[in-house]
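The complex is shown incomplete by one protein chain, all other protein chains being positioned as in the whole.
Per-chain numbering from 1; labels A, B, C and D assigned in written order.
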Amino acid sequence: MSWTEHAPILIIAAPLLVSFAIPLLEKIDYRVRNAAAVLSLAFSVWMVLIVLHKIWGSGPVVYVFGAKSAFLPLPSGFKFPVRIMLEIDNMSAFMALSGSIAAMVGVIYSWAFVREEEGGLGKYYSLFLLMAVGMLGMELTGDAFNFFVFLEIASIASFGLIAYRREDPASIEASFKYMIVSTIGAIFVLVAIGFLYGRYDALNMAYIAKHMRIGIVERIAFVLLMVSLAMKAGAVPMHMWVSDAYGRAPAAVTATLVSVSQASLYGLFRVMFSMFGVTMNNHFGGWMLIIFGLLSMFIGVTMAIVQKDIKRLMAYHAISQTGYMLLGVGVGLAVLDNPVALRSYGLAAMTGGIFHIMNHAMYKGLLFLTAGAIFYRLRTFNLNEMGGLARKMKYTTIYFIIGAAAIAGLPPFNGFASKLMIYESVYKFNPLLSVVAMVVSILTLASFVKVFHSAFLGPEISKTRDVREVPKSMVIGMGIMAVICILFGLFPGMVVKYLAGPAAVSLANQTGYISSVIGGGM
Amino acid sequence: MKPMSKIVRTVAASIGWFVFVFGIYVIVHGHLTPGGGFQGGAVMATGVALLIVAYGGWGAERCVGKERLPVFESAGLLTFIILAFGGACLGITFFFNFLANKGGLFGDKLPLGINPGIFNSAGVIPLMNMGVGMEVLAGISLILFAMFYGTKRVREGRCLVDNEEKEEDV
Amino acid sequence: MKLGVKIAIVLLLFSFLLMGLGFMHKYGVPLKSDMDDYFINHAQKETATNNVVTSIVFDYRGFDTLGEASVLFTAVLGVVMIFREAGKK
Amino acid sequence: MWTYIFTGSGFWNPIWWLASFVIVAIFVYSFFGSEVKAKYSPDKVKPFLSGWDEVNKDAMQVKASNIYWGFTKAMSGYYRFLDRCHTGIINDYVVWFMAVMVITFIAFITA
Partner (left out) sequence: MFYDIHYVTIVFLIALGIYAVMFQHNLIKIAIGIDILESGANLLLIVLGYRNGGVAPIFTMAPQGKSMVLPTPQALTLTAIVIGLATTALMLSLIVMLYRHYGTLDTREIRRLRG
């Protein structure tokens, strides 16, 4: 076999290797360091595409570490997996694609955004790559404890990065608050994994899913996993850290942090669909997700309207958009045991929710990057001190309009396609949920009109008199995301057919996930 | 922190070597006895902590060589990950133990069951232990130095560019 | 009122976790031990290691250990970055 | 096929949308776009302030906190409740987390 056999591990190992080598590369030249960081993440994107191509051809890819062959998950003559393995189906590859693109754009943007005189840049890039590694590892692994380890890598790297601007007391405070809440969540994940280990003597998710028999221990492990991962994904009412952390991290970090939270969201879906699935009470799980989703949508957007800090406002919108994903996928989970309903609207709802994940990573990343561009020139987040930037920063204005139109769900952009899928399929499940989703979308548009008005329109005020366009790398970074927003908006059929649709099908197909590791015989 | 009295410094200097040697022992016998890279590295890092307490930051820095620590740490980690890549480069899998049971370096076969242990066994595991031991020693020492100097730097106000606290009304 | 709610939360959490562990296997008698028996029986042959824990840490679950080493590296970077000297690269 | 998506109870095709948008725009422009253009003169762009002095540019911009003032005023009860929840104390963050966990436990064990 060719070297592409090792593509699954190279997705994770290439950025990891570069991040370990950065303290040495930094001694050569800063350009070498930055280029290595960008190239390693670009390599990851390429490898994800190779793996995706392989999955389209021959189903889920399994990569076993340290075995004689990478594709034999079980030791010969035994019926249980003993080694760690990566298990990549359409859903994992979809998440990894969106995450690695976001991380690559973040590094490109950082080239000019984080300035040399701020210091500690080598550490910044190392941590950035480690955060991306943690995110990719969470999305690709098929082992429960390995998931915990990568969760911790992603979290600890983001604690460091949020506190990067330590002259600002609030950024340290945000980092500390995120750290406390996130560490407790991670410990509960570990406790739940311990419970499952005690019952089944296994750590492989597919093996646990196959042998799952519902008892009290499993129920408690399920609740621990569900609530902890929902907290990490930023569901209301456990969302307070999101607005702090997103609002205070450097913009390039925030754009990637959105994807890191989505990796937790992926973990939540993986646990609920592939590990517990229909053996657990899926109506309960589905309705929990729907309730989390409704609360997140509504409270997130109403909190966003009254903010005057531009990044904090966008952070509340991130919470609100997470609600759409939870709503769409939750409806799919609630009808998982009903094949007729699943086929008629459940899969469409899940596809919409999953499509929204990637759209959100792109447009919310773009919006955070534009907020960072404004901060780069004005050194403030306060909307009251801005005005008339549209004449000075043309590219940033155009990108902001694209991002705002996408997040508000205006027609030709990508946000509209996924939101429409969610509205129309959720309407068949319960019309009231759909109405709430539409109202939230209108409020989203309203609050972005406010941002656009106060930051970009209006007369040129004294503070913005000598503002120029941001440097080239920042424009390129924002441009990549804007182009993806437009392309996904114009060709949603392609995305649904090749990325989001298969991801929803593979998420709903629990036996397929299990049989790719254990083999067909149940 | 100022250096402590001469008695403490002498005792620390004489005990420090034992701590380091014991740490090395724990690391290199990781595949035979309880222990391994993490534990041995932590033991050696306690030696660094002892030196910091006895000699103060500057003295301990001169003993350990603080400038070399980041390089040491990266080297340990790179050893680890390149050994892991070794299996993939040979066309098998990432983390494949490509030295075990092959003869040569750490390649002796073990008798099954209870045995007194053969040092030259276990393939890449002892090498990985050493890499991880280097990383843990350097990493924990760096944390100790960073916290030791950092608290001092923070107290003296050398850590932050902008010292005035802007009180925003929220 | 608020204090009462907080105390109730802690007590309920305590009781739920205790209930969960009450249905766990009896201490010292694992319900199943397939995977661990495999490790104990095969570690010496497959990895030529006397210490089964080390063979798990560095061979069977080596990827976890890589992640763990990265976590320590991450923490070191974080601490050094937070305490970096101002105006110095 | 590239652009068509099925949305559960309908479909969406951005190219059709764009095409109809362009057609409507052309229509609108051809009917209403041919009005006589006003001639530019410096007097016309001067603000007429009934004899008052022109205010400072900084003060002319409507501040972000004042937009949607009516909305926030109408919803003030709701926002007071939200403000009480978002205390910003780390202990309360953990209390919310644990409270949700306990409620979910109760709901799930009894369900």
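A few points about this structure:
In this text, a contact is a pair of C-beta atoms (placed from the backbone, for glycine too) under 8 Å apart; a residue touches a chain by one contact, two chains touch by 3 or more.
Fair warning: this is a prediction, and the values are worked out from it, not measured in the lab.
Taking every chain of the complex into account, the absent chain touches A, B, C, D. Residue in contact with the omitted chain (choice from A:24, A:72 or A:172): A:172. Note on the undisplayed chain: of the listed residues A:194, A:459, A:479 or A:512, the one touching it is A:194. One chain is missing from the display, and on chain C it is touched by residues 6, 9-10, 13-14, 17-18, 21-24, 26-30, 33, 35-36, 39-40, 44, 50-53, 56-57, 61, 64-65, 67-68, 71-72, 74-76, 78-79, 82-83. Counting the whole complex, the residues of chain A in touch with the unshown chain are 145, 149, 152, 156, 159-160, 163, 166, 169-170, 172-177, 179-180, 183-184, 187, 190-191, 194, 197-198, 201, 203, 243-244, 247-248, 306.
Mapped onto chain B, the footprint of the missing chain covers residues 32-34, 36, 38, 113-117, 140, 143, 146-147, 150-151, 154-155, 159-160, 165, 168, 170.
Quick note on the criterion: only the chains that are shown with their structure count from here on.
Of the two chain pairs examined here, A-D and A-B, it is A-D that is joined by more C-beta pairs in contact.
Taking each chain's centre as the average of its CA atoms, chain A and chain B sit 34 Å apart. Inter-chain centre distance (chain A to chain C, centres taken as mean C-alpha positions): 24 Å. Centre-to-centre separation of chain B and chain C, using mean CA positions: 20 Å. The residues of chain D that reach two or more other chains are 101, 105, 109, listed in rising order. Contact of a single residue of chain B with at least two other chains is seen at positions 73, 77, 81, 84, 94-95, 97, 159-161. Considering their complex, residues 30-34, 36, 38, 73, 77, 80-81, 84, 94-95, 97, 100-101, 107-110, 112-113, 115, 117, 121-125, 128-129, 132, 135-136, 139-140, 142-143, 146-147, 149-150, 153-154, 158-161 of chain B touch chain C.
Residues 5-6, 9-10, 12-13, 16 of chain C are the ones touching chain D in the complex. The part of chain D that touches chain A in the complex is made up of residues 1-10, 12-15, 17-18, 21, 57-58, 60-65, 67-68, 71-72, 75, 78-79, 82, 85-86, 88, 90, 92-94, 96-97, 100-101, 104-105, 107-109, 111.
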